[in-house]
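Shown next, in structure tokens, is the structure this report addresses.
Up next, chain A:
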Amino acid sequence: MSVTLPEGDLQSRLERYLKGFRNRHGLGESAVEGNVVRLVVEPNILPEVLATARDNLAVLHLSFITVVDLEGSFELTYELLDMRGGIVRVKTRLEGEEPVIDTVTNIYPTANFHEREAYDMFGIAFRGHPDLRRLYMWQDHFDHHPLLKSFEISTKRTFEGLR
Partner candidate 1 sequence: MSLDILNQEPFRFLISFGAILFLVLNLAAVLTMAERKVSAYIQLRYGPNRVGPRGLLQPAADVFKLFTKENVSPSRADLWVFLLAPIAMFIPAAAVWLVIPFAPGAVVADLNIAIVFFIAITSIGALGVIMAGYGSRSNFSLLGALRGAAQMISYEVPLILSLLGIVMLTGSLSLVDVVNAQAGGFWHWYFLPQLPMFVVFYIAGLAEARRVPFDLPEGESEISGGFMVEYSGMTWALIQASEFASMGLISAIHVTLFLGGWQPPIDALDLGSFNWIWFGLKTALIIFTFQWIRWTMPRLRMDQLMDFGWKVLVPVCLIWLFVTAGAMLLLPSVF
Partner candidate 2 sequence: MLREERRAREQNRGGRASGRLAGPDVRDEFGIETLEMNMGPQHPAMHGLLRLILELDGETVVRCDPVMGYLHRSKEKISENRMYPSVVPITDRIDYMNNIAMEYGYCMAVEDLLDAEIPPRADAIRALLNELGRIMSHIPSIGFLLLELGAFTPILYAFRERERIQNMFEAITGARMMFHYIRIGGVKADLPEGMPEQMWEYIEGLEKRLKPDFMDLIEGNEIFIARTRGVGKMTQEKAIEMGLTGPPLRCTGVSYDVRRDYPYGWYKNLDFDVITDEAGDVEASYRVRIGEVQQSIRMIKQILENLPEGEVMADLGRRIRPSEGDGFGRAESARGEYVVHVVSDGSDTPYRVRYRTPCTVNMQLLKEIVPGHYLPDIMPIMGLIDPVSGSWDK
């Protein structure tokens, strides 16, 4: 019934998380910054890393998934919270025009809407997602993914270099 949230000192907990990730996946680029454990992983092992976070390290809350269109590749940020001050920030980079990544809905069911939104806005396909429909945009007659940088809007007005 009840869920136990982690207790104890924040620093030692963060160290434990980092060690846990390193032991299992050997992530070289990981580090602790403030209260954040930063991980940079390859897209193919991302679900495994998240599964480690949830099942072994008891980081229970997936806060959000950010997708950034870097024009040619996509950067995905998964932010996990242990709800007691610690943050695990997993970054991964997807290459290509039609990116595919494994879903994490089986690990964090809350990712359902986040992934649908990412699919809607960026066209990222989440392999194995139970219900990959558009979240906001209408279902068809609309072939665009509006948050892509290639999707021009008419009122773009940045005054770069004007001053």
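Candidate selection criterion: all candidates are chains of the complex that A comes from, given by their letters.
Throughout what follows, a residue touches a chain if its C-beta (ideal position, glycine included) is under 8 Å from a C-beta of that chain, and two chains touch if they have at least 3 such contacts; residues count from 1.
Note that the structure is a prediction, hence the values are computed from the model and not measured.
Between chain A and the candidates 1 or 2, a touch occurs in this complex only for 2.
The touching residues of chain A, counted against candidate 2 in their complex, run 1-3, 5, 35, 60-64, 66-69, 77, 79, 81, 83-85, 87, 98, 100, 108-114, 117, 119, 121, 125, 131-141, 146-147, 151, 153, 155-160, 163.
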